[in-house]
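Of the protein chains in this complex, one is absent; all others appear in place.
Then we have chain A:
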Amino acid sequence: MNYFPDEVLEHIFDFVTSQRDRNSVSQVCKPWYKIESSSRQKVFVGNCYAISPERVIERFPGLKSITLKGKPHFADFNLVPPDWGGFVYPWIEAFARNNMGLEELKLKRMIISDECLELISRSFANFKSLVLVSCEGFSTDGLAAIASNCSFLRELDLQENDVEDHRGHWLSCFPDTCTSLVSLNFACLKGDVNLAALERLVARSPNLRSLRLNHAVPLDILQKILMRAPHLVDLGVGSYVHDPDSETYNKLVTALQKCKSVRSLSGFLEAAPQCLSAFHLICPNLTSLNLSYAPGIHGTELRKLIRHCRKLQRLWILDCIGDEGLEVVASSCKDLQEIRVFPSDPFVGNAAVTEVGLVALSSGCPKLHSILYFCQQMTNAALITVAKNRPNFTRFRLCILDPTKPDAVTNQPLDEGFGAIVHSCKGLRRLSMSGRLTDRVFLYIGMYAEQLEMISIAFAGDTDEGMQYLLNGCKKLRKLEIRDCPLAMQRF
């Protein structure tokens, strides 16, 4: 190690890209720590309060890209008070003050103000990418600042944020000289957008590969956009309500015939399902399909669509697909790796999705390793079958809408079912459980879930022993989410 000059080491470290690996590299010895720290460009901070921005700047002076997470996961479900924190302003202010060459910023569950967005847009000349996931505190005025001032913007990706909408003028703020856009996602915006400005923006963005529209973009504009952007790889359809006999529809079909590169499809925020046949053209090439915001798509039209998606790897869907629809998925989508089934009515639930759908998926999809499944009921027998069929699960998240519901057939707790899952799926890293559960399930988890890193528990267990089994057994556990379990926390 001593024989290599620093430049060579740095060059070697360039090939080490994963955050965890780079952290390991930095712990080998002091010289390696120094070189790694000075050359690192991408930093991930899982808890924005775990370290100060000044410390990050001091250690990584060459930082160009940062990911910050703020509020804990439970904040998504209103379990965290609204004034908890997670403000990004101190970070941006520190980066600006220290003249950092920030190019990429990704935030999750943080609060970002319009002033902060304005500061970003003015402080970092090479700023290229802004990704905001489940954030709040800003309005379309902040987006206008980003659009106006970031001359080399490549990516503006807004996922499920709570944005105050002051109407669509922000899109017009992209100057005519801005031609660098690769990815634009504004599906979560509630208000109208300037459609003419949108069309012009797409027309002057030859590198655009990902475009997700909000509900305010109607079909005739979509058709015009697709004609201008036939190289799109990822498309989020906005509003999809129209007459299948219309000229617009025919033009859409023509446009879609030219879009040979689309691999990912989402949106359909307002949809008339009988007109989906236009999209059958691009289904055969799709690897990712997200219809979890499309309650208008269900029944035979949905099943028809799915049958065309033979190469699907990722599917996000609503429970109105039903067990019958999941059986179609199981028989059509042999490459499926990840599926998420969301509730279409979170409080009433849709009786159409039960353990039957889960078993069908486990049996039909050999590559399935990641699942999030909201359902009405579950049985131990089904979970045991799933565990036998699919030992390759790495993420298994089951959410029964009635959180303490026992086995729907035997009325027993679901301990044996989840026990079978952790026993069989040796690579399981993430687990969320629900239904009636006793300390016994934690005994199983502690004994078998050796690779488990994250677990979410609610209304489970009887005594402290359950927790002891879990914490004693799962050596790799990093994140524990627990709510409403009968524990006397004094032991911990």
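One rule holds for everything that comes next: contacts are C-beta pairs under 8 Å (C-beta built on N, C-alpha and C of every residue); 3 or more make two chains touch, one makes a residue touch a chain; residues count from 1.
Just so it is clear, contacts and distances are computed from a predicted model.
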Inset, instruction - Pick, from "Rae1 protein homolog", "Replication protein A subunit", "Dihydropyrimidinase like 3" or "Auxin-responsive protein", the protein name that UniProt gives for the chain of this complex that is not shown. - result: "Auxin-responsive protein"
Inset, instruction - May I ask which residue of A:C188, A:L235 or A:L383 touches the chain that does not appear here? - result: A:C188
Inset, instruction - Would you mind spotting which of A:F74, A:Y89 or A:F152 touches the chain that isn't drawn? - result: A:F74
Legend entry - Selected residue (touches chain absent from view) among A:P31, A:G62, A:G85 or A:P175: A:G85
Legend entry - Among A:P230, A:P295 or A:P366, residue touching the chain not depicted: A:P295
Legend entry - Interface with the undisplayed chain - residues on chain A: 49, 74, 76-85, 134, 160-162, 164-165, 188, 190, 241-245, 269-270, 272, 274-275, 292-293, 295-296, 342-349, 374, 399, 401-404, 432, 456, 458-459, 471-472, 483-486, 489-492
